[in-house]
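Here the structure is laid out as structure tokens; the discussion comes afterwards.
Note that one protein chain of the assembly has been removed; the remaining protein chains are unaltered in position.
Letters are used for the chains, namely A and B, taken in the order the chains are written, and counting of residues starts over at 1 for each.
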Amino acid sequence: MELFDSIILILDATLRNATPLIFAALAGMFSERSGIVNIALEGKILISAFAGASAAYYTGSPWMGLLAGIMASVVFAQLHAFATVTHNGDHVVSGLAINILAAGLTAAVGNYWFSQGGNTPNLVSRAEELNARFEPIVFPFADALADVPIIGGIYSELLSGHYILVYLAFLAVPLCWFVLFRTRFGLRLRATGENPQAVDTAGISVTQVRYLALLVCGVLAGFAGVYLAVALTAQFSPNMSAGKGYMALAALIFGKWRPKTTMLACLLFGALQAIADRSQGAIILGFEVPVQLVEALPYILTVVLLGGFIGRAVAPKAIGKPYVKERA
Amino acid sequence: MTAQTHSAAEYALELRGIDKHFGAVHANKNIDLKVEKGTIHGIVGENGAGKSTLMSIIYGFYEADQGDIAIDGKVLKIRDSKTAIASGIGMVHQHFMLIQNFTALENVVLGAESGELIDDSLDKARTELNRLSDEFGLSVPLDQPVEELSVGFQQRIEILKALYRGARILILDEPTGVLTPQETEHLFKVLDSLKAQGTTVILITHKLREILAATDNVSVMRRGEMVAHVKTAETNQEELAELMVGRKVLLQVDKGDSAPGDVKLSVRNLSMTDSAGVKRLDNVSLDVRAGEIVGIAGVSGNGQSELLETLAGITPVDSGTIDLNGHTLDAQHPMNPSQVRKAGIGHIPEDRHRMGLINTFSAYEAFVLGYHRNHEYNGALQMKQGAIIEDCKEKMERWDVRPQDPYLKTANFSGGNQQKLVIAREIEQNPDVLLIGQPTRGVDIGAIESIHKRILEMRDAGKAILLVSVELDEIRSLSDRILVMFDGTIVGEVPADKADERTLGLMMANIVPDEIKALQAEEPA
Partner (left out) sequence: MSQHRIPAWITVGVIPLANVAMAALAAALVFWYLNINPLDALQAMVYGAFGSSYGWGYTLYYMTSYIFTGLAVAVVFQAGMFNIGGEGQAYIGALGVGLVCLGLGGHVPFIVLLPISIIAAFVFGGLWALIPAWLQAKRGSHIVITTIMFNFIAASLMNYLLINFMKPAGTMSVESAVFDPSSWIPKMHEALALIGISIDRSPLNLSMFWALFVAFAVWFFLWRTRWGYEVRAMGSNASGAQYGGISIPGTVIMIMIIGGGLAGFMALNVVQGEAHQIKLNLVNQMGFTGIAVALMGRNHPFGIVIASLLFGFLTQGGSELQFEYSVDARIVVVLQGLVILFSGALQNMMKHPIERLYLRVTSNRRKASEELAAEA
């Protein structure tokens, strides 16, 4: 029973860890499928976490936090589009600029606003009678069933009691699939990532498609950031994204730019993180695996995949290339 | 020019004073054009005459600096392709505008969806496409990714795309470059049936024969200007050629008889499969002797490029043997391009921008590409820059490369001078064998003559020359023997004096006329 409990705990943590990765990886999917390399997920997560926590603190409402977080992330995403689409800037450099700018601005402005070394105040404070954090959603009868063996563990522990954003993340996966593969917008977006010139000659504005793609990217990345600051922890602290944007990018590549497989990659990476967090090392088949190896595994796996040793990840063909009308 | 008595509305398309600059290049100069409704109108001109630019302006891909475009007598501002499509203009680009991993159906629907969700659009398009393909003989597999389909099918998808969008004016930019004569013939039938239904067709090509075979009227462009409009029935190939280049062209170069010596390049049973698994060369055998030019004719994309690149050591050999000037090159004995050069082989690549030159390099750096490791250009660590620049100056003078500035970036030379730079580099190394691809592509007429002369001088100096070109005239005027390639194989050999256009054309479509068969039976290769 102890093993079962610890498995449930790890799976429970897996869902929590995977949530920001799923939002961010889906965000990256819209961007990369439209042809824009997105190493800027990190910065978008960070800025939305900061804006989300600040707004939630000032308004006392996590939902206002969500709104503000999404708006901040969208502004950065549109800046990304302005650089890469309007001015044909290098995608990697633009992404880097956004990440560095977000890291600096959140800390400097945060310190100016709250004078707490870049942190926001805690969103749950009895003294200020403040509770601006998302509340966990408890499923019906979860409490009653908690003590029932197996079912209690799965239903009450694992499935029930997460923040609403966790459930939204998993709903976002089929939704994004539908948008990408069953709508006009998705068709055009995927085409733009493959051959923007063909899209242009079909009478569609490449600029418009890419701006829209980054708009959606901004919204989704906003969810990821707000989840970190307003749900998972009740506070923003500088650099709290801690590489999640890059890990989401790795998951997107590991999932071969497809929604379902990307979600599975996020779950895998989330589980590895959960294992690493739980122990100083994992014992696998009698060998002690250092916790650092478990932590690094998502990146190692992605490199191995990119090396073509486990399947082949084929990126959208026009990714990373600014679209410039060439002289005939 | 014939007197125009039509009223404006009889013209499907009318251009007035179209002008377009790209930076310093004046691509279109004050262009006027009238295209009668329901006709096939040809536009001919040399490469770089400005035809594609003009069509891209009509299609809204570029915006003209000045001038008006009228469709059915109404002046329209065409700012983007969307407006052009809405005005009933469809275009089949030279390089197909298809999403390779989409199906034909998805490609057709893209940009012409009927609603927010695509399932309805796809169903609707399927019905409509079935009707269109029946009507015009344009059947294609609708549900296969485009990348798995042949070039011919891909072109049909492009035409279907335009028709599905209700095109009343269909522009085809160099549509036959990648087609066999038979596919070309089928295409022209399609165009005729479109014309019969009232569609106006604009056919852009630099091939005079096609203009005469397919069009009603023809306009000629030269260096960005529209120089003549004539009725096809009232003109002929010679007149059009003269209009295109601006003066009488000598289609035949004066050359003496060849005096072939020893075999310098020998290929036996060469095969090559590319990374996508397509067989590009299939059992190719040929010999080139010292002092002769062997021409390879064929529709582009039938393995000529792959043959040249394999011989040059760029693409590895799968099976078969190559004897390069006494050195063996096969799967067991691979050679890289620098080893091939050391064996006495010079290579003038087909596309100087893709291969022959590094655009950001200065002329003197470009002059040693491929020879940059040679002893005479290198010290222990440092390259001998002074010597390289001196060497470059000398060669620029000898070859009349202009401007004679060793420091100028190669990108800033004109096409002809860039090509001279490449040819000079390869010939000055005094190779025994020369592999030459498309020596005069994108080069102006004056430079063509001088390049042709140099190639013949090399022959007379006893070099073995393999010449690949898609310009039949070039092949016919330079070669001593002509081999024709089709689908990676050599279809047959024609002596230069028997190589008329009809014979070569048939062979390019894999049909060997009896008299050529008889010739080959007499003297086995």
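Here, contacts are C-beta pairs under 8 Å (C-beta built on N, C-alpha and C of every residue); 3 or more make two chains touch, one makes a residue touch a chain.
In this text, all values refer to a predicted model and were calculated from it rather than measured experimentally.
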Contact set of the excluded chain (shown chains only): A, B
Among A:Ala107, A:Ala132 or A:Val179, the residue in touch with the chain that has been omitted: A:Ala107
Residue touching the undisplayed chain, where the options are B:Asn30, B:Ser266 or B:Ser338: B:Ser338
Touching residues (missing chain, whole complex) on chain A: 37, 39, 82-84, 87-90, 92-94, 96-105, 107-112, 117-118, 238, 243, 246-247, 249-250, 253, 290, 292-293, 295-296, 299-300, 302-303, 306-308, 315, 327
Chain B, residues in touch with the chain not shown (by the definition above): 22-25, 312-314, 336-341, 347, 349, 354-361, 365, 369-370, 372-373, 377-378, 381-383, 385, 409, 411-412
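We take it that only the chains that are shown with their structure count from here on.
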Gap in Å, rounded to a whole number, between the CA centres of chain B and chain A: 48
Of all residues in chain B, those that touch chain A in their complex: 22, 27, 52-53, 56, 59, 61-62, 80-82, 84-86, 91, 93, 96-102, 106, 109-113, 115-119, 121, 161
Parts of chain A lying in touch with chain B, wherever the complex brings them together: 182-188, 190-191, 194-195, 197-205, 317, 325, 327-328
